[in-house]
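The complex appears here without one of its protein chains, the remainder shown in place.
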Amino acid sequence: MIEFKDVSKTYPNGTKGLQHVNLKIEQGEFLAIIGLSGAGKSTLIRTINRMIDITDGQLLVDGTDVMSLKGKELRKFRRKIGMIFQSFNLVNRSTVIKNVLTSDVPDMPWYKTMFGIYSQEQKIHALEALDKVNILEKAYSRCDELSGGQQQRVALARTLNQNPSIILADEPVASLDPIIADVVMSDFARINKDLNISILINIHHVDLALKYATRVIGIRNGEIVYDGPTSEVTQEVLNLVYMGKAVPKSTDRIEIEGMVINNG
Amino acid sequence: MTTTVKENILEKLNSEPKNLWKRLLVTAIVVMLVIWGSTSLNYNGVTEKGATIAGSIIRGIVQPELATLFDFGPNGVPKLVLETMAIAVLGTIIGAILAIPISFLSATNIVPKPIAMVFRAFIMLIRTIPSLVWALVWVRVTGPGPFCGVVTQSVCSIGMISKMYVTAIENLDTGVLESLDALGCNTFEKIRCGVIPQLMASFISTAIYRFDINLKDATTLGIVGAGGIGFPLQEALGSGKWHRVGSFLLVLILVVLVFEWISNHIRNRLARGRS
Partner (left out) sequence: MANKLERKTPLFDRIIKPEHIVLENGHSVDRPKSRLPLILLIGVIVVYVSMDATNFNIQRFLSRINQLPVILGQIFTPNFSYIGNVIPSLIETMKMSIVGTVVGCVLGLPLAILASSNINKNKPTLLFCRFLLSIMRSIPTLIYATIFALVFNLGAFAGAAAISLFTLSIVAKMLYEAIETIDMGPYEAMTSFGATSLQAFWAACLPQILPQYFDNCLYCFEMNVRASSILGYVGAGGLGMLIRERTGFRQYHDLGMILLTLFVVVWVIDQINDWIRSKLS
């Protein structure tokens, strides 16, 4: 369970990333976080594994106060939390399986890391993770030979390989085309159901968010303006989150006439 | 999670390309080479005075001999530094000018391949003979002194500068020449307006880069009597004036670093324009 208690984040330059966020997320939820760019979506997600420090309030993950963690404890804590990035963040020159295996590195003795020696069990586990995202056949290909969608699935497999209880995904489908984006989202949904992993996704594609997530958080200027089940997201809610600007669906045709943008 | 491993995963696991042996072999070769290399490098230990020498030199760098640094006489540091720099300046300029015809004659897009090959062999020949050996040869012609350093560096610079010039010439954008042709320019006009502007910046940049190298090189040519700070430094080392050695080294480090900084600055400007 993740619990935000009146959490705020102010960046050193004065920008307010989060303002008085109160949130409770149960194990196994599939949460989509929507909002404009710069609204604080990334900040919200990255505070959970403390890639970003909060400046106020309290953040509990499975009962641990995240801000109290230091050094080794923090790293041990992060082992349970997987993270997916917009730019995949894979080592392009390495093979797929080597990338998946890097998630075992933090638990390995230094000499094994140094020479890149992985045990048979680790390799099997990594291959199983690749199988779960249907990309087993590419295991020994180099990452730069893969398409964007395939690379994101490798990143997902890398995360699964660490057996996380939470997966944080920061714009995982933003650099993918709509069809591949849908496939990757369905992978997330399947993993969420089959393995009971909590998933938090930052997403710009509202239609994909509504299609797969069980709960939606709307965030605006660092404040949560909507928190509720997907079924209750209406056009008014979207107007509120996106400050009244019309939200084009990713699959809609956008016609530009002069300066007016119509979306059906 | 199931305890039995699925068939397809095992199959994939066994299909892993095995390059472990290759790596072990390469590592073994390198290790063997190093062991073989170390066999005759018998470490005789630090000489009795060795530690004192090292200590004194470092002390000399930290606390230089001011008398040496500000001695404006013929054996003082300012004169020697000026001489070293002068060798590098002239050597680079002469070398850079001599390299122009040679590099055009070894560019395959200017002259037929056989001619280019002959000149490339010439460049390679110049490059292979170490500058110190060149100095040993030239010293027989010019006699000892800084003039020998200038001649040596002029010749040695041709090698590397030509090699870089050739690359620049072979990367010439011929589209410009075509458009000048279309305007009705003659060969001279084409060279003046199409070739020189394209090559100028990279030629100057190469020459400045070479100046850095020559400056460093000029500090050692003195060892064979080709002028510069090298000979007094060697002499100070030979006669055990460690403090003096330290002072020389300090100046040498400063001069090289300052010119490296300046040349990086100018080359960045040449590459990116003034911004």
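So that you can tell them apart, the chains are marked A and B in the order they are listed, and the count of residues begins at 1 in each.
FYI, a residue touches a chain if its C-beta (ideal position, glycine included) is under 8 Å from a C-beta of that chain, and two chains touch if they have at least 3 such contacts.
The shown structure was predicted, so the numbers you read here are calculated from the model rather than taken from an experiment.
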(request) Sort through B:137, B:172, B:191 or B:270 and give me the one touching the missing partner chain. (result) B:137
(message) Out of B:180, B:195 or B:224, which residue would touch the omitted chain in the full complex?
(response) B:224
(request) Check the options A:40, A:82, A:149 or A:172 and report the residue that touches the missing chain. (result) A:82
(message) So one chain is hidden, and I want to know which residue out of B:149, B:194 or B:232 touches that hidden chain in the complete assembly.
(response) B:149
(message) List every residue of subunit B that touches the chain not included in the displayed model.
(response) 30, 33-34, 36-47, 49-51, 53-54, 57, 82-83, 85-87, 89-90, 93, 125, 128-130, 132-133, 136-138, 140-143, 145-147, 149-151, 216-217, 219-220, 223-224, 227, 233-234, 237, 245, 249, 252-253, 256-257, 260, 274-275
(request) Touching the hidden chain in the full complex, which residues of subunit A are there? Just list them. (result) 49, 51, 74-79, 81-83, 85, 87-94, 98-99, 102-103, 105-106, 113-114, 116, 155, 158-159, 162, 164
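FYI, only the chains that are shown with their structure count from here on.
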(request) Could you put a whole-Å number on the gap between the CA centroids of subunit A and subunit B? (result) 50
(message) Could you list, by residue number, the parts of subunit A that touch subunit B in their complex?
(response) 97, 120, 123-124, 127-128, 131, 136-137, 139-140
(request) Sort out for me which residues of subunit B touch subunit A in the complex. (result) 1, 5-6, 8-10, 12-13, 15-17
